[in-house]
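Please find one structure pasted underneath; my questions will follow.
One protein chain omitted, others in place.
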Amino acid sequence: MTSQSEIMSVSNLFAGYGETEILHGINLNVNDGEIVCVIGPNGAGKSTVLKAILGQINIRDGSINLADQDIVNTPTTEIIKKGISYVPQTNNVFVSLTVEENLEMGAWVNPEYTQKKLREMYELFPDLSEKRKQPAGSLSGGQRQMVAMAKALMVNAKILLLDEPTAGLSPKYRSEIFSTIKTINNNGVPILMVEQNAKQALGVSDRGYILVDGANRHTGSGIDLINDKEVARMFLGSRE
Amino acid sequence: MDALIGYFLYFLSLLSVGGIYALLALGLNVNWGFAGLFNAGIAGFAAVGAYTFSLLTTAESTFHYGGLGLPVVIGEIAAFLIAGIIAAVIGIICIRLRADYLAIATIGIAEIIKLIFKNEVELTNGPRGISKIPRTWEHFSEARYFSSQPLSWFGDSQSWQAFFDSLVNWWWQPLFAMTILFFVFVVYIMLEKARLSPWGRMMTAIRENEVAARAAGKNVTKRRVEAFIIGTMIMGLAGALLAQHLRFIEPTHTFDPSKMTFLVWVMLIAGGSGNNRGAIFGAFLIWFVWSASELFLNGFIDIIGNIFNGMDISMLKNRSGYLRMLLIGLVLQFVLQKYPKGILPERRPAASGE
Amino acid sequence: MKKTILTGIATAALAFSASAEVKVGNPMAVTGPIPDLVAPMVLAVDLAAQHVNEQGGLFSDGQKYTIVRADSGCDPTAAVDAVTKLVNVEQVSAIIGPVCSGATIAQAQSVTIPAGVVTLSVSASSPAISSLESGTDLVFRTAASDAFQGKALAELAIANGITDLAISYANDDYNAAIAAVFAANYEMLGGTITANEAHEPDKSSYRSEVATLGSGTNNLALFAYYGSSGITILRNSLETGAFDLFFGADGMAAQEVIDQIGAENLGNAFFTTSTSDQTTNAFGAWKAAAEAGNVPAADPFVPNSYDAAFMMALAIEKLGSGDRSGIASALRAIANGPGEVILPGEFAKAKSILAAGGSIHYVGASGPQDFFNNGDVAGFFSKNTVVDGAWSAEIIK
Amino acid sequence: MVETLRVNNLKKTYGGLEAVRGISFGVEEGSIFGLIGPNGAGKTTTFNIVAGAEKPTEGTIILNGEDITGLSTDNLYKIGLVRTFQLSHEYAKMTALENLMVAASDQPGEKIFMNWFSPKSVADREKEVLGRALESLDFLGLTQVKNELAGNLSGGQKKLLELGRTMMTDAKLVLLDEPGAGVNPTLMLKIIEMIRKLNQERGYTFCIIEHDMDLIADLCEQVVVLAEGKILTEGTMDQVRVNEKVIDAYFGGDLA
Partner (left out) sequence: MWDSFGFEFVNYYFVPGLVLGCIYALGAIGITLTFGILRFANFAHGEIMMTGAFLTWTFLELSKLIFGFYFHPLIACIPSIFIAIAIALSVDRFFYKPFRDSPTIMIVMASFGMMLIIRSLVQVIWGPNQITFVKGIAKPNGILRDLSGSFDMMLLVPSKHVFIILGTVIIMLAFNYMLTKTRIGKAMRAVSDSPDLAKVTGIDVEQVIRATWYVGGFCAVMAGVFMAMDTQFIMSTMGFRMLLPMFAAAILGGIGRPFGAVLGGLVIGFAEELSAYPWFGNGPLLSPGYKSGVAFSILVVMLIFRPSGILKGRVF
């Protein structure tokens, strides 16, 4: 946490699919150098927030600012050019492309640094360097997640959005992913992630938001939220 | 006076053919509108109906198998059933294919059906076709009908002959058109009843959310096959009526997919898929445009020729058939973009819970 | 501009409302599978009308002989629809028939016979048409039935010393019919058929077919429309050397075949056409008229088309009105004689003879055109071979 | 006690990956049974196999003494095994009322011929179905939205509708897939109340998989905890909660 300047802020966001409204006034912000975590029960609208930021769903009201620029109603490609990188929950690599091709695709919006970025990524994820010529579809779940994150980092991301990066992974991989997330963040990329594994996620996060039914419920630092009785009861299971 | 009768007779013929297309569109509506099955083999199934009908009802012939001389009604029932049986076989095999795949498979199957009719010369007289197909009402004026039962109970051949000779030569035409419209009406009533019934509700549910429908105890596969068969049977019936209208069928051109399958699709999409009334409306509308456009186009080309004096319009005239095809294509694009759900969109029945 | 449009519409409306005309329907397969065969036939029909109208028109008041064209598409559905419009909306006096046999049979049974309108077909040659009607006398044709041409071709083959051959026919109504007649007659005359296969028209290659057929003989009897498969089969046969002698019927004897294959490759090919003796006065007259009107005189069914349109005009002139019910007998009267011989194009002459109460006997471009009881004509056939880059006909019967 | 459901040595592998590695448990008639476990423990796979959406690699499933292994969902429904979905599977373009009416079993009107040839029997049964659907809507407190298209209902109402569908048939066993997911606390209480009411008044047997501990604790007499495709422990919720293994597996490993 070097500075507290705001990278992205979402305020009073109402959005949904077609006629159905899912988000009923969401507020959140991410500051420079932070990991921010969004948790909440299934169907609370966590993933929808990310889709709204990416301009993939209908935004009724509210604003989304990236570095003080409003990005509501901007096409997805433009949003990504502006520096928002996104890793979807599932289906997050191109299975028939090789690892390296996946990364090159990640660099689509600013291809001029591709080679430099590739080197960086292979440094950051040494496992991938060995498998660069393999189709991504042949990798294990954890490795795919690595590819997906590396792909997202191929652009000069102002912020990285992660949608449930550990979903469906075994605990061993889970910890690995979380430590990778921490490493990425230490390299200076702010992260906004949505997670199910609330406790671990809050553990690595600077701050957390808890959404219920498309609205903010709790906000606080990661540690505070873990220790909050009510939050614990709701999401972590109460163990007196 | 002659002109007035002429227009009336042309109108009747528009109604007859429009009615036949309406039946095809209604059948397709059961496939696509109710069950979401992309059947692009309409021409093939209509051919099955037409051939079944013709082989059973024509008088004995050395050209092709059959010629059993059975009553027209039996031919129609058989066309209906045989089309259903063939659809059942195809449906059981192909039903799990989705959307475009089913379309391509059914186009292929329709072509194979046509090839069989074309190459099994012993059975169907091959490309030379079957002629002298009896036409409802008109056929009674043929000696082989009025000299046999039940007509012979009511009078001998001579008096029947005299009776038919005393009628205007188009006496049967209104009756034939009404018969076709009667079939359209009956099929419409039955389908509308089915659509508003628990069956229609179930089909909508299957189309809306297959997983949930399955979890609610609906045998989705069986229902799909059922809808496929029912729609196809209606197409078979339409084929039998088409054979009567033409009185001659052959496999190559009568059942040309670009004039039958695609035209019926255009009709259903334009009219409004899922809506039985839309299917009928679309069928009549597109057929009227298609048939009448020949009259208008010729006049239109004449006017162009007169405006640009000395311009050689014979080329345009000889190619006006293609201009019609162009027109139908443009109508389709217009409707698709302007009325994506058809001119009469599908409407679920109002809830009954009072 | 505006003014021209207005005058245009006005003249069109005038033309539309002009009553002094006799209309004859002319459904032709201008779209569909054989548009290239049909295009010159359409010209021939128009030429006949032009001759009639230039030479004083119909009747004493010089009414216009109007050809109302429609598209029968070689397709029964389209033909029935087109003829329904002609008969009912345009109120034509008669139909100068559709091109394809299937369309002709369908429109006759479905529309014209019930309505009591005469159909005079220009090229439908299916034997099935002979037995189409019972006692109504409403279906005529100027093209001979394949039953005759198939037989003539078989005799010609034997006469040329061809004792064995393979048959390949396009699987459509016309070619399947004539192939069947030919095969039966050829075997009866003692010829050997080594293979007899249908082929699906409109494929891009027939190499495997000709290779298979060619394993037993070097002679190919080819029944196909040149446009849909004939040229391709000729080409594939020549390329692979599967056959070196070709013969067949009407569908092939077109200039297009020479243009595409090259005259030098067609030295060993002959095709029969149903035409007239080209040495007769009638054909000479037709040829001169056709050349003046830019119509290919010897293309398949082109003379027949002219004859049909011209004879219809003569019949109407003879009848004195466009009344549908009298046309059949008037047609027989001008075609079957006796009377003064009328050649193609001689409408003014016929008109004056008829006006004087005389009788005429039309001898057509494609033959004498004497109708049998069933409305068929005997037809003359010629053997067409390539001479100097064009088809040259030699009468055989 | 009679067991409604018995699962014996269930295994499921996906191309080498073992999702479920030999699970056995039983559900007593008239009870509410809970199946819990962390993500990736194999709950959903187990659930899907019992519900007929997937076929097991090995093992049997017995419903009321009958082997039902491998039966398809629609056949299971007919013998009284009903499921709900975690994410509501409503028919968006049909009204709430119709959504329920579709779910009724034994509708002669679903045979197309009956509508034409025996309209009376169709109408009679339709009346019953309608009655039952209205009653269910009333029970769930959804009467005021009966004519709304299901797609326009709120998430909570859809959730209730999902539950309502199980009431349209005489279910022997109802499988609930995370009925509390995405539901606010007020609604949660209502759903808990509904489930209990159905259990007590109608004698439904429930098998629930759920993330939310409170819901499980409130409702379930017996709980099975899965982890890594195996049964970690079973017992009452109170017993399970204090089990160290469960705490470890369920609430995540070390904090990063």
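Going in written order, the chains are labelled A, B, C and D, and every chain counts its residues from 1.
Just so we're on the same page, a contact is a pair of C-beta atoms (placed from the backbone, for glycine too) under 8 Å apart; a residue touches a chain by one contact, two chains touch by 3 or more.
Being a predicted model, the structure only gives us computed values, none of them experimental.
With touch defined as in the header, list the contact partners of the absent chain among those displayed.
Across the whole assembly, the hidden chain touches A, B, C.
Return the single residue from B:62, B:149, B:166 or B:258 that touches the missing chain.
Considering all chains, including the one not shown, the answer is B:258.
Which of these, C:119, C:171 or C:304, touches the one chain of the complex that we don't see?
C:171
Which one touches the absent chain: C:199, C:324, C:361 or C:383?
C:199
In the whole complex, not just what's shown, which of A:16, A:40, A:88 or A:165 touches the removed chain?
In the complete complex, the chain left out is touched by residue A:88.
Which residue among C:91, C:136, C:163 or C:212 touches the omitted chain?
C:212
In the full complex, which bits of chain A touch the chain not displayed? Write them out.
These residues touch the chain not displayed: 54, 56, 76-77, 80-81, 86, 88, 91-97, 101, 104-106, 108-109, 111, 151-152, 155.
Tell me which stretches of chain B touch the chain missing from the display.
Touching the chain left out of view, chain B contributes residues 32, 38, 93-94, 97-101, 103-105, 107-109, 111-112, 115, 118-119, 258, 262, 265-266, 269, 315-316, 319, 322-326, 328-330, 332-333, 336-337, 340.
Residue by residue, what part of chain C touches the chain that was omitted?
30-31, 33, 35-36, 39, 168, 171, 195, 197-200, 202-212, 214-216, 218, 227, 231-232, 235, 238-242, 244, 256, 259-262, 265
Please note the rule applied: only the chains that are shown with their structure count from here on.
Round to the nearest whole Å and give the separation of the Cα centres of chain B and chain C.
Here chain B and chain C have centroids separated by 32 Å.
Just the number, please: Cα centre separation of chain A and chain B in whole Å.
Spacing between the chain centres: roughly 56 Å.
On chain A, where are the residues touching two or more other chains?
none
Over in the complex, which chain D residues touch chain B? Could you list them?
51, 53, 72-75, 77-78, 82-83, 85, 89-95, 97-98, 101-103, 105, 107-112, 115-116, 122, 126, 129-130, 133-134, 146-147, 165, 168-169
Using the touch definition up top, name the residues of chain B that touch chain D in the complex.
Those in contact with chain D are residues 190, 193-194, 197-199, 201-202, 204-205, 208-209, 211-220, 226, 230, 348, 350-353.
Using the touch definition up top, name the residues of chain C that touch chain B in the complex.
4-5, 7-9, 11-12, 15-16, 30-33, 39, 42, 46, 69-71, 73-78, 80-82, 84-85, 87-89, 91, 100-103, 105-106, 109-110, 114-116, 126, 128, 132, 171-173, 176-177, 198, 200
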